[in-house]
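For this view, one protein chain was removed and the others were kept in their places.
The first chain written gets the first letter, and so on, giving A, B and C; residue counts start at 1 in each chain.
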Amino acid sequence: MKHMIFGESHGTAIGVVLEGVPSGLALDLEQIAFELARRAPGKSALSTARREADVPEILSGVFEGRTTGTPLCAIIRNSDQHSGDYARLRDLPRPGHGDFAGSVRYDGCNDYRGGGHFSGRLTAPLVFAGAVAKQILARRGVSVGAHIRQIEGIREGSFLDTALSPALFDELARRDFPTLDEVRGQEMQEAILRARTEGDSVGGVIECAILGLPVGLGAPDFDCNVEGILSRHLFAVPAVKAVGFGVGFDCAAMRGSVYNDPLRMEGDRVVTETNHSGGINGGITNGMPVVFEAALRPTPSISLPQRTVSLSRHTDETLEITGRHDPCVVHRAVPVIEAAAALAACEVLEGGAAL
Amino acid sequence: MKHMIFGESHGTAIGVVLEGVPSGLALDLEQIAFELARRAPGKSALSTARREADVPEILSGVFEGRTTGTPLCAIIRNSDQHSGDYARLRDLPRPGHGDFAGSVRYDGCNDYRGGGHFSGRLTAPLVFAGAVAKQILARRGVSVGAHIRQIEGIREGSFLDTALSPALFDELARRDFPTLDEVRGQEMQEAILRARTEGDSVGGVIECAILGLPVGLGAPDFDCNVEGILSRHLFAVPAVKAVGFGVGFDCAAMRGSVYNDPLRMEGDRVVTETNHSGGINGGITNGMPVVFEAALRPTPSISLPQRTVSLSRHTDETLEITGRHDPCVVHRAVPVIEAAAALAACEVLEGGAAL
Amino acid sequence: MKHMIFGESHGTAIGVVLEGVPSGLALDLEQIAFELARRAPGKSALSTARREADVPEILSGVFEGRTTGTPLCAIIRNSDQHSGDYARLRDLPRPGHGDFAGSVRYDGCNDYRGGGHFSGRLTAPLVFAGAVAKQILARRGVSVGAHIRQIEGIREGSFLDTALSPALFDELARRDFPTLDEVRGQEMQEAILRARTEGDSVGGVIECAILGLPVGLGAPDFDCNVEGILSRHLFAVPAVKAVGFGVGFDCAAMRGSVYNDPLRMEGDRVVTETNHSGGINGGITNGMPVVFEAALRPTPSISLPQRTVSLSRHTDETLEITGRHDPCVVHRAVPVIEAAAALAACEVLEGGAAL
Partner (left out) sequence: MKHMIFGESHGTAIGVVLEGVPSGLALDLEQIAFELARRAPGKSALSTARREADVPEILSGVFEGRTTGTPLCAIIRNSDQHSGDYARLRDLPRPGHGDFAGSVRYDGCNDYRGGGHFSGRLTAPLVFAGAVAKQILARRGVSVGAHIRQIEGIREGSFLDTALSPALFDELARRDFPTLDEVRGQEMQEAILRARTEGDSVGGVIECAILGLPVGLGAPDFDCNVEGILSRHLFAVPAVKAVGFGVGFDCAAMRGSVYNDPLRMEGDRVVTETNHSGGINGGITNGMPVVFEAALRPTPSISLPQRTVSLSRHTDETLEITGRHDPCVVHRAVPVIEAAAALAACEVLEGGAAL
């Protein structure tokens, strides 16, 4: 399965083409709408007030309610655009954003309005694609779920110490701010509101798990190993700056005698006592849940004055951004990380189906 | 440039094929030998006592001392093998290792001796390929360097707070245990020896930087973004379980007002005050050093007894591994991480050369 | 540059996404419309009477009249559909068409109306993509042209014996039935009308040339050689069943002393006396025009009764197709073959720009 995402925040439409979707899948449009609603802004003070209808139009690949198996294209028309808000940014790139690198990369021809192709809005077609991927995975008994593990300095427990199940994933998906621990969740939301009040933004960490992948998928080789496949998908999500499997960076501080997950029989299945390696050894699934974290940097667009440059005058300048912005994108990014994981899981399963 | 690595630890030979090497490069074989020596075991009590000659034989792609531009194959014959040491592991997979997942993946047909294709020995051809990549990069003014940032709980300062230069990279490369801070380096080595004495192993973190990449390489899109390209290469290195760019996972705890790297003019160049984003914004290079960390799990092979299972009898078992093993692979992995980074940098540059 | 084509003949829309378009190209929409008009049906008795507006809507990748360098998506809405005409074909696959193979491939879930995703209508987005590719090539001094070399038994002279120039290509492109020899062209058209009158269809051959590609692009290796790149693009065009470079299949009957193109100096350029090898030796461009032929099978949809089977009843049946059909698609396929060649030429140039 391959996908291509296109569009700019304030252009005509954004969308995605999915090639390699299996035929005959009765597409659950409500589930797709549900996933898109999870990432939609405008639901609370935690996000930008901008509202997006985000109703996808399927242009191809579905016939009489079922996937045809031929390329599936879905688009979302853009609307509710305040392009004027962004005009100054053409000359004054936002620190921490793709504005400057993008203007060099695209010779100043990229659509700067609303971040253009760099906009977080482009994650809507990714969530669409991920929703289709989740339905494909469901037929194979594979499910994907995630929670907010950290916002600013506040960090909660791990999926590695939690009894994981599709039911838990469903419950988390229905929440606007999915955490395992409600108290910690409240503290995280307060941290976001505090940053918002102060004209600032915060980052965070999302932990995600894939249940049901059989043992023996992947390979140690370049472009075949499961960590590599997942990380390729995850780093294509805007704002992701770090990815770790199992205990992630914490593995560095551990002794082998602690880190190594002891093997034992559970009936006729081989399982591990702990899951520090996140369900992957030697680039291959070991039958335990595939668990990983992704860290998202704080939103670049903040109201506080920032130092930048004028691309036209080559002078140092101060930038003050007005308009509606997310003080934090982490909670809206939860279904996006799940979508990337679902697409990666399809790729991992495909590799396992070879010859 | 594409590469394919092949071989098993105790097979006939290991090697690599590199396709897409530019023609006419006067290959510096001494530099290749130098890089291979950096990862060679047997140099101190920090590594396994196993000695490998690791003299590569170039089978193709070099003519009269210069690269031909056609596929370059180099092999390293295997020798000094104690295959008997490993025979028991066929039935008793090592916790934390690819043994179990691999035996399922390959239907029990993989070469189990010395880890087979999962062996860290396979990083020798990767270092060979990286050495060629470094010579290609040198012609473009690009250099790669790395240091050991952390061993077990001991962590030193970052490249992000260091004046980076090719000269510093050269100096680090000449050291057996390359750290920025000598005292911290001593403590790290002591941690390794302590683990060794206790029959245990430790993990660590390597920080790596790429200097000289021009602004504007990469794209935000899937399979084009610089973080994705680097992570694909890095997760193909055995033992790597987490990758972070710039401040990595620490970005999650930072406010936007702190994280966002302020832009300013330096002569007619746009630079950033800090480099928290590790030289990449929106998946595109911003002209600052590309800096990232990779965390390596502790070595799975330890002398302490570990719980495992018998694959043939389906019983719980205790495993005690004898033989020569690395209490830590982090210092030997420094040139390996650099090699992966150099191959990724070539791929990033190629993308920038398109149409 | 990558592309993905999507859509079904009688679905909501057809379209294409182009990734890797260079930024800053002032897109000539009239030239795109001109190319689309060349393949449009309904212009004469030589084609189906079906009319298609075929006005593409650009959804992304163009801003203020210039390409942004980010993925460019264009769609064409479907209309003027007589879906009822095709209902019977769901059960009675057309001989020579993808109906039967497609129904197995897609488990009977593909959109059968008007050929669905197999429809020649899908070549409209390909022509769109080719028109963009031609504009990219024009900046590099590369041009693409084609003529109808054969219809049924009537065959005219070759580009290999013709003085090729962009001006000739322009002249050919302006003609509804582009041949080098007007008399032969008349005979070919009469052959088409004769087949039409008799409820039958005819195939033909298109010869195409690419001018201006520099010497030294490509490589002998798999997936790098110029013949392989072109053939991948050409066989993705519906109806193409054979591809030959230079004299193509005729090379088999030639002696080396005749076939081998003698080299000679022309000023300080090395040229060949003849161009039997079609501008490619060892998978690499040799600086001469890249010339090739593609054979297109006769249109499967004919009015004459044909033997087929009922997929539901597993019985032998007779099929009589009514409705509007092309007695020949070769003249409409000329801009399609050029589009495939233009996309391939972009890929060849990109390979040459590597490291």
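One rule holds in what follows: a contact is a pair of C-beta atoms (placed from the backbone, for glycine too) under 8 Å apart; a residue touches a chain by one contact, two chains touch by 3 or more.
Just so we're clear, the structure is a prediction, and the values are computed from it rather than from any experiment.
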Full-complex contact with the absent chain, from C:Gly15, C:Pro56, C:Pro71 or C:Gly98
C:Gly98
Among C:Ala87, C:Ala167, C:Leu263 or C:Ala353, exactly one should touch the missing chain; which is it?
C:Leu263
Option from B:Gly15, B:Pro41, B:Pro298 or B:Gly352 whose C-beta touches the chain left out:
B:Gly15
Selected from C:Gly20, C:Gly204, C:Pro289 or C:Pro335 as touching the chain missing from the view:
C:Gly204
Touching residues of chain B against the unshown chain: what are they?
2, 4-8, 11-15, 17, 19, 23-24, 57-61, 63, 66-73, 75, 105-111, 116-117
On chain C, the omitted chain is touched by residues 3-5, 93-102, 104-105, 117-118, 122, 150-153, 195, 200-205, 215-223, 225, 227-228, 231-233, 235-236, 238, 240-249, 251-257, 259-265, 268, 270, 272-273, 276-278, 280-287, 293, 295-302, 304, 306-309, 311, 314-316
Touch rule applied to chain A and the missing chain gives residues 1, 19-20, 22, 69-71, 136, 219-221, 224, 346, 349-350, 353-355
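One rule holds in what follows: only the chains that are shown with their structure count from here on.
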Quick one: which chain's Cα centre is the longest way from chain A's?
C
What chain sits nearest the middle when you go by CA atom centres?
A
Give, as an integer number of Å, the spacing between the C-alpha centres of chain B and chain A.
27
Just the number, please: Cα centre separation of chain B and chain C in whole Å.
46
Roughly how far is chain A from chain C, centre to centre by C-alpha average, rounded to an integer in Å?
39
What parts of chain B, by residue number, touch at least two of the other chains?
219-221
